[in-house]
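Below you'll find the structure, written out as structure tokens, and then a few comments.
The other protein chains are all here in position, but one chain of the complex has been omitted.
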Amino acid sequence: MRINAHSEILEDILFVIYPLIILFGLYVILAGTKAPGGGFQGGAILVAVFMSRYLVFPITMEGLNFLKKLDKVILILVIVSAFVYLITGFNDTTDLFKSIYNTLMGILIGVKVGSGLTVIFYTFIDIEGGDTD
Amino acid sequence: MIEKIFYVILIIFAFFSVQTPKLRRSVVYLAVFSAVSAFTYILMGAPDAALAEAVIGSTIATVIYLAALNKYRVFMVYLTDEKRERHQEEHISRRKESILLAIENFCILRELEPQIIYTVDSVDKIKEKPGWDLIVSKNSGNYVLHGREQNYHVMALKEEWEGKQRKQVEFIIEKEHE
Amino acid sequence: MREVISNIIIIISLIFILTGVFGLYRFRNFYSRIAIASYIDTAGYLLLMLGVIVRSGVTWFSAKVILITVIVVLINPVVTHSIARSAYHGGYRIENEGSHD
Partner (left out) sequence: MIEVASYLITVLIAITAIRIIIGPTVWDRLLGFNIVLSKILMLIVLFSMIFDKTYLLDIAITYALIGFVSTLFIARFLKDRGRI
């Protein structure tokens, strides 16, 4: 049914664009303390990589269950690390430690948002959206 | 001054995205709305919110709306006119064909998403294509509607219109040989 | 001196952009509309960025603007191609023989 699913021009250009999107997403996550951005925005940019992958290969992704488990594990990690930061006396230490903690938190939130939105996207495409007839 | 122009554009797009009967138009309007609102966040001095709106609202939400529209079945209507060589643009925008308005009303009642395509190919050539639901061909004032028997929406349309005694409409239903 | 050159380049680019938007309403045919609008839009974009770079000089600002320009030059034609291809494969054939555009 799907005649001419995509054009070759689109495929060639997207392979050039992929690394740029990944690099820019990592930049937004890591520079979140000084420039606009942070974990949430950077994770959402990384989802666009999977979306443009779907434009070229319209198939479901393998390892979706792994992403679901990763999502839950990192949610627990975020909560636990915040409690550890509050309960122990680390928040009285130097600014260097605080900036390291902020960067670590940004990376955790970025991975959590990226995996969660990817799972939502593929679930919508496969299960909810299928035209069965 | 610049902010006021953008506020007016935002209000207009919000109004039209709610008011339009076709959902695929509404998706495009909402994408424009998100893109413009992300710029107004910059003008208000909130670059963090602008970044989040540009990514989430303009890209991810649009794709998820489209995935939700997938559940809506699309009803393909081809309008062909063999006598006229080409379609004029004014002809499309003014919507002179009253039968198209009737078909759109029918589709909205039955929760279908009508997609109308103007073409100049002959009927047999359209039938070779894989996906069509209804072909309307105009023949000296009369309309001839081609449909398939296993498409129950077309059969419902036929039943509804034959009760009303529309004179200039004629149905040709193609039976499946299996 | 640099400001004068950049002002001239920006004025030329504004004329290009204005012509592109005017072409959206001038033509009565979708395929000529999409061709004219995207060509002139990309040309005006390049000239505007050139004017901004000349005004700013050799700074980090110029480097980032050059990066944005490279990305747009890569992506914009692909998007135009994709829209026109979608219209053609969707069965939208329309030509206007009446006017001499």
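Labels for the chains are A, B and C, by order of writing; each one numbers its residues from 1.
Following the convention adopted for this analysis, a residue touches a chain if its C-beta (ideal position, glycine included) is under 8 Å from a C-beta of that chain, and two chains touch if they have at least 3 such contacts.
Remember, predicted model here, so these are calculated numbers, not experimental data.
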In the full complex, displayed partners of the excluded chain: A, B, C
Omitted-chain contact residue, chosen from A:I17, A:L67, A:M105 or A:V119: A:I17
Residues belonging to subunit C that touch the chain removed from view: 6-7, 10-11, 14, 17-18, 20-21, 24-25, 30, 33-34, 37-38, 41, 45, 48-49, 52, 55-56, 60-61, 64-65, 67-68, 71-72, 75-76, 78-80, 82-83, 85-87, 89-90, 92
Touching residues on subunit A - with respect to the absent chain: 2, 5-6, 10, 17, 20-21, 24, 28, 35-37, 45, 48, 51-52, 54-55, 58, 125, 129, 131
Residues of subunit B (touch criterion as defined above) contacting the omitted chain: 1-2, 5-6, 8-9, 12-13, 16, 24-25, 27-29, 31-32, 35-36, 38-39, 42-43, 47, 50-51, 54-55, 58-59, 62-63, 66-67, 69-70, 72-74, 76, 89, 92-93, 113, 115, 131
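Note that only the chains that are shown with their structure count from here on.
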Core chain by centroid distance, with centroids computed from Cα atoms only: B
Most extensive contact between chains (C-beta pair count): A-B
Inter-centroid spacing, subunit C versus subunit A (mean Cα positions, whole Å): 32
Distance from the mean Cα position of subunit B to that of subunit A, given in whole angstrom: 34
Centre distance in Å when subunit B and subunit C are each reduced to the mean of their C-alpha atoms: 29
Parts of subunit A lying in touch with subunit B, wherever the complex brings them together: 1, 3, 28, 36-38, 40-41, 44-45, 47-48, 51, 117, 120-121, 124-125, 128-131
Interfacial residue positions of subunit C with respect to subunit A in the complex: 71, 74-75, 78, 81-82, 85, 89
Interfacial residue positions of subunit A with respect to subunit C in the complex: 3-4, 7, 9-10, 13, 16-17, 20
